[in-house]
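Have a look at this one before I ask anything.
Every protein chain of the complex appears in place save one, which is left out.
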Amino acid sequence: MTQRYDFASDNVAGAMPEALESLMTANAGFASSYGTDHVSARAADLIRELLDADAEVRFVASGTAANSLSLAALAQPHEAVLCHEDAHIATDETGAPAFFGAGLGVIGLPGAAGRIDPAALAAALARPDSAHSQAPAVLSLTNATEYGALYPEAALAALVGAAKAAGLKAHLDGARIANAIAAGLPAASLARLGFDIAVLGGTKAGATPSEAIVLFDKTLARRFDARLKHAGQLVSKGRYLAAPWIGLLETGAWTTRAAHSNAMARKLAALSPFPVAHPVEANAVFLQLGREARRGLRTAGWRFETWVGGESRFMCSWATTETAVEELGAALRAVA
Amino acid sequence: MTQRYDFASDNVAGAMPEALESLMTANAGFASSYGTDHVSARAADLIRELLDADAEVRFVASGTAANSLSLAALAQPHEAVLCHEDAHIATDETGAPAFFGAGLGVIGLPGAAGRIDPAALAAALARPDSAHSQAPAVLSLTNATEYGALYPEAALAALVGAAKAAGLKAHLDGARIANAIAAGLPAASLARLGFDIAVLGGTKAGATPSEAIVLFDKTLARRFDARLKHAGQLVSKGRYLAAPWIGLLETGAWTTRAAHSNAMARKLAALSPFPVAHPVEANAVFLQLGREARRGLRTAGWRFETWVGGESRFMCSWATTETAVEELGAALRAVA
Amino acid sequence: MTQRYDFASDNVAGAMPEALESLMTANAGFASSYGTDHVSARAADLIRELLDADAEVRFVASGTAANSLSLAALAQPHEAVLCHEDAHIATDETGAPAFFGAGLGVIGLPGAAGRIDPAALAAALARPDSAHSQAPAVLSLTNATEYGALYPEAALAALVGAAKAAGLKAHLDGARIANAIAAGLPAASLARLGFDIAVLGGTKAGATPSEAIVLFDKTLARRFDARLKHAGQLVSKGRYLAAPWIGLLETGAWTTRAAHSNAMARKLAALSPFPVAHPVEANAVFLQLGREARRGLRTAGWRFETWVGGESRFMCSWATTETAVEELGAALRAVA
Partner (left out) sequence: MTQRYDFASDNVAGAMPEALESLMTANAGFASSYGTDHVSARAADLIRELLDADAEVRFVASGTAANSLSLAALAQPHEAVLCHEDAHIATDETGAPAFFGAGLGVIGLPGAAGRIDPAALAAALARPDSAHSQAPAVLSLTNATEYGALYPEAALAALVGAAKAAGLKAHLDGARIANAIAAGLPAASLARLGFDIAVLGGTKAGATPSEAIVLFDKTLARRFDARLKHAGQLVSKGRYLAAPWIGLLETGAWTTRAAHSNAMARKLAALSPFPVAHPVEANAVFLQLGREARRGLRTAGWRFETWVGGESRFMCSWATTETAVEELGAALRAVA
């Protein structure tokens, strides 16, 4: 029985050809180390161009580190981060924000499809400060959300605006921001929206391991490389973290291939005989399978994750083929 | 004026063909994530074979993280690590051991050419415990040393033996262990010597960014992946950290190319009109240039680092050519 | 309008005469510092006698520190503590466990009246380990609970037994253990039950600021003083933290006065025209007041805390008088 990993996550795919090509190109010759090289400079330029923003950019190998380090730069250890209660930083990073942030707190807020309910945010912001609990200092938004939904620009503006009005900083977990941009969010909106730091996902978008930390607030760049090294995140051969971005962005593949993965998700949703649990707006499809159906699919070799709430997740990626979607569709029908 | 970075460090070189080839191979198809993939498994097997040891192996993107995380696994926050006073963890990692170790102390010991003086170690081990200072819990050895010298196996045995007899754990910073092995240290000695954890350097040996953490004490493997994720070191597309090791080890290039870099260093030392400051036993050449000579070399475009003690470091790598060594030799003679 | 703080908490009372007397006695002459003095030795002896256990004992100034430091000694940073979801360490210590534990996680479990539901514990213990979340390494129980309920000895045995069988350590937050002992829990049961560390509350029981950390597992005592100093908890004039315990324990006041505070709580509950929200088994009374009643009481000068669930808390202490209880009873009737 062949195991089918292709829908297990968007990090099970390899790197796309565009990323590998620029990696190969970057490999030539000698280059200064620790991110001071020409490859890192070029990749940062491309990101600034994409975002139409005069930001500082750094590259790290893991999204957990990118997010946690960013949050630690925005909050004190006795403060907290507000995020969706199912955000990756809250549920899936083994306490990394508290490690990087020396005990930094994480406060989860409710909301459908992974989008924070504005009323819940308002209530959290209205809570008076106390010495006995960690007061919020940062709002972290994930777009696309853990459930494959998107925040429209206006929704982001409302949430970030409310947080900023209350004196908080704003952080974007953009592990799948390429999918959001491919679906219509203007890349230039991130700077306008007032995010202090955004993490742009390379890994799930089809790069070799790489995430870009974008410091829109350039005052944060002071001693940021020291912060990276202190936290074990300043890789010496920095060009290899930056390189894939050149291919992704020069060719536009970062968004065009994200558009493909979004399309594959829509196609899968359309083929599914089971109801979708969340809006299919990016590259994730959550289906309400029963226990029987889940067992049947697994027996047939399909790998996927099932959430606490019972819905099963199928992720599409740049590497997802129409054929694979059809095969999964058929498998779903077979267990329906 | 062309800048010549090639001797600035061994991390300025690109990745060797063998590493890139296995990276490309690893790219094919889907693979489970977070280090549970077939590539990671194969690379770990090769390392176990190399070391002739039944150890657990993990891959991370930075040596700073590999070392700091290992030390945090071996000591409590109110304890300390003994290392050479010029060890990378003591002088060049921006306090990372204290960050990963929640305030873990680092105690530097003297010794020529980066090798810990056994008498200094004995004195440190003899110091009575006190509530008012951080007592040593780990001995960390660097081989090849920061000064390009080697510990012979007997010297390692004496130091590790003394530490273990005093109840300490032992850690190897093997960022350049390939150079030591190429120079004659048996790879299988690491397990015999009693190291609890060894970090094997991929990056400086010619890989894309990757260091292997080898847990000889397999009890440390319990929840080690959670430790990695907590510390932002569990990369989702783990195969890309493991992949280069397959090429390095299957072909033997990890050591044969390290032998080349060692040979280039010896050649450079032989060509130098300036006295060498430390024994040239691996891939580093430290020369006693005067201020004048340093300025002259820099003006001619050569990049190199000068130590606090005044000696200038020239590093060779797998990519160093005979021609480059001769060019640098000529440049040195020109400023002599 | 006089503010009436007496029922706001059990930490609003002063120190009882027995504590002050031994403090004065301890003040005489010179004494060696950092807990190596004769006063600390005597207080530790009394605690060992009370608990009928050969344990190591240390004194610190705050319960938050005592608990957090203990948990950090029992778990790794990438692990977690299981406790009641309303436990002090989970809700009222500003993230201190995560600070002392370098990102240590806290997992809250449900259960009535602050007592962990055994089924919830069983479910938490049955969850398979994952690299992506913090697996439990310690069970922390609070007795008396935050809601003034008690765990009978058999309930403690069942919970600790289940945790130990799953390989966890056990910690007691005994901020109000004097109240539990006064209500019938044998002091000697703590050792028998298998707690690795217990924190015995002095402060809320009528001492000047002091909590005793009892290391039943004496292997934890190795370098524990260094751990205390590293964490800013090794007070130089240690005798002042130990001294009140001599008065509390030599006279038996620690328990007899706790019995008084328990009795005052029962009396208050009996006088209340409002229903009690939780069993009144120790020194707390939670009343279901309406918003109107709360406002009325506050207007009349009474200070008390209202929980998230809406119930209002009135704490009795060694200093609570029958008269005060009657006055509060009358005030409650006035707003009923």
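A, B and C label the chains in the order they appear, each numbered from 1.
Rule of thumb we're sticking to: contacts are C-beta pairs under 8 Å (C-beta built on N, C-alpha and C of every residue); 3 or more make two chains touch, one makes a residue touch a chain.
Everything quoted here is computed from the prediction, not taken from an experiment.
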item	value
Given C:Leu156, C:Leu215 or C:Ala319, the one touching the chain that is not displayed	C:Ala319
Hidden-chain contact residue, picked from the options A:Arg115, A:Arg227 or A:Arg313	A:Arg227
Among C:Leu234, C:Leu268 or C:Leu287, residue touching the chain not depicted	C:Leu234
Chain B residues that touch the omitted chain in the full complex	77-78, 80, 91-105, 131-134
Absent chain, residues of chain C that touch it	5-6, 8-9, 11-15, 20, 24, 26-33, 60-65, 68-69, 93-96, 99-100, 203-204, 208-209, 226, 229-237, 240-241, 303, 319
In chain A, positions touching the absent partner	34, 72, 76-79, 102-103, 129-135, 223, 225-231, 234
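The rule is short, and it goes like this: only the chains that are shown with their structure count from here on.
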item	value
Longest centre-to-centre distance from chain C, chain (CA-based)	B
Most central chain, judged by mean C-alpha position against the global CA mean	A
Length of the line joining the C-alpha centres of chain A and chain B, rounded to whole Å	33
Between chain A and chain C, centroid-to-centroid distance (C-alpha), Å	42
Residues of chain C touching at least two other chains	77-78, 102-103, 131-134
